[in-house]
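One protein chain omitted, others in place.
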Amino acid sequence: MLEIINHGEIREIRLARPPVNALNTELVELLTKSLREAATDSGAVVLSGREHVFSAGLDVVELMQLDREGIRNFWGKFFDLLETVARSPIPVAAAITGHSPAGGAVICLMCDYRVMSSGDYRIGLNETRVGLIIPPVLQNAMARLVGPRVAEHMLVDGTLIDSEEALKTGFVDALESGYQATIQHAVQWCEELLSLPRHAMLGNRAIARAHYKQEFASHTDESIASFVDTWFSDETQTVMNALVTQLKSKN
Amino acid sequence: MLEIINHGEIREIRLARPPVNALNTELVELLTKSLREAATDSGAVVLSGREHVFSAGLDVVELMQLDREGIRNFWGKFFDLLETVARSPIPVAAAITGHSPAGGAVICLMCDYRVMSSGDYRIGLNETRVGLIIPPVLQNAMARLVGPRVAEHMLVDGTLIDSEEALKTGFVDALESGYQATIQHAVQWCEELLSLPRHAMLGNRAIARAHYKQEFASHTDESIASFVDTWFSDETQTVMNALVTQLKSKN
Partner (left out) sequence: MLEIINHGEIREIRLARPPVNALNTELVELLTKSLREAATDSGAVVLSGREHVFSAGLDVVELMQLDREGIRNFWGKFFDLLETVARSPIPVAAAITGHSPAGGAVICLMCDYRVMSSGDYRIGLNETRVGLIIPPVLQNAMARLVGPRVAEHMLVDGTLIDSEEALKTGFVDALESGYQATIQHAVQWCEELLSLPRHAMLGNRAIARAHYKQEFASHTDESIASFVDTWFSDETQTVMNALVTQLKSKN
């Protein structure tokens, strides 16, 4: 599900769960574990995806088979992953190699830097459109990138935007043409940081990102319970079932 | 003073107090009441104005006749209105059909979305220029739209900007040519939101706007007393009297 490629001091963790790197419990756990390992034996991390798709988000087909306890477990583990990215002691760059809606976009939000492949790829938090509610910690992370006004509009409306618009709004920091070039750009961004006085670079970074500690501390069991309730609400189940039918008919 | 026009599920509340929709105690009360009613029997609200003027702001001529108790009462009611807009359980779009300085602009700040008629119309918080001090909750709302740097400059300087500049800074979200088209744009914006999974759209919106609860809780009796003191200060009375003389000579 993951490929590990070392570029000198930089650890590339490549999502490799065909066809679309859908996030199920196993992939989420592996990714968290892999990030924690990298933090002990690498200088920086690049998170990359497959050509044309970084991650299509949550594996709805698999999640729809879970009971309340399964969903609670998944959602808790997904937040462990997000907190691991956001509070990583070393820089994490996202090489967004293609589409990255919903859960895929949320992982990117938490990284230090985002470079996206140019072209007709979509990114954004379209949770409204699949009946899900985005917790404050994730909404705040998005507001930090694009500003609170634009974030509110995109989050309420559930809009997906293309790579050009993502650059314009600040959702991503740079565009790059082509799969390898996108990954290479992220690696070079890490290399540049690692060439600087290390203690000072990491110290300034830690202060710039210190707010994530409180943010994630405010994400409580109650927030998780609320997510589980929404998941099993009639509205969300109806939207999700339609989505699953649509996905299955595609295959 | 108000016209109510239903567009399916969407309630248009149109300010209709000629010539310039100046905000006096009665209009403010009616508007608050009307918004509360809409929240129980509509899906979304459009606030609109007259052709060429959304609202010229506070009715200075009428307010200048009030004593301390009258001003305190008005200011308390104006904040009830602002809180009702900001914390509305359903989306509120502003169709800014023309000029919208000071109090007119403040109402727009609190809405979910702002579309303004293009053309030589002015909007902004010019309170400095009429001797008034803008409380933190309103300054913060403006910073949320245009960023704290630009907000500080515009608030301290009391600048009014035209519609093009309003779009560029983020004070408004879109421009539309013509009176009916501006209103129609706001209605369509509401329609799009109402076409989405309702519970998720409202849930994401509630989180994006949750901060307004604390913001308004911090607007205390002390803040109101401070506004009343400023109102009756020599500087403000001098500026206001000059303004009233100017307005009367126009009529």
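A and B are the chain letters, set down in written order, and residue numbers restart from 1 in every chain.
Note that in this section a contact is a pair of C-beta atoms (placed from the backbone, for glycine too) under 8 Å apart; a residue touches a chain by one contact, two chains touch by 3 or more.
Everything numeric here is computed off the predicted structure, so don't read it as measured data.
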Which of these touches the unseen chain: B:42, B:117 or B:139?
B:139
Which residue of A:1, A:201 or A:247 touches the chain not shown here
A:201
Touching residues of subunit B against the unshown chain: what are they?
127-136, 139, 147-153, 155-158, 230, 233, 235-236, 239
Subunit A residues touching the chain left out here are 91, 112-113, 144-145, 147, 170, 173, 192-193, 196-201, 203-205, 207-210
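In this text, only the chains that are shown with their structure count from here on.
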Superimpose the Cα atoms of subunit A on the matching ones in subunit B and note the rotation angle, 0 to 180, in steps of 5 degrees.
120
Give, as an integer number of Å, the spacing between the C-alpha centres of subunit B and subunit A.
37
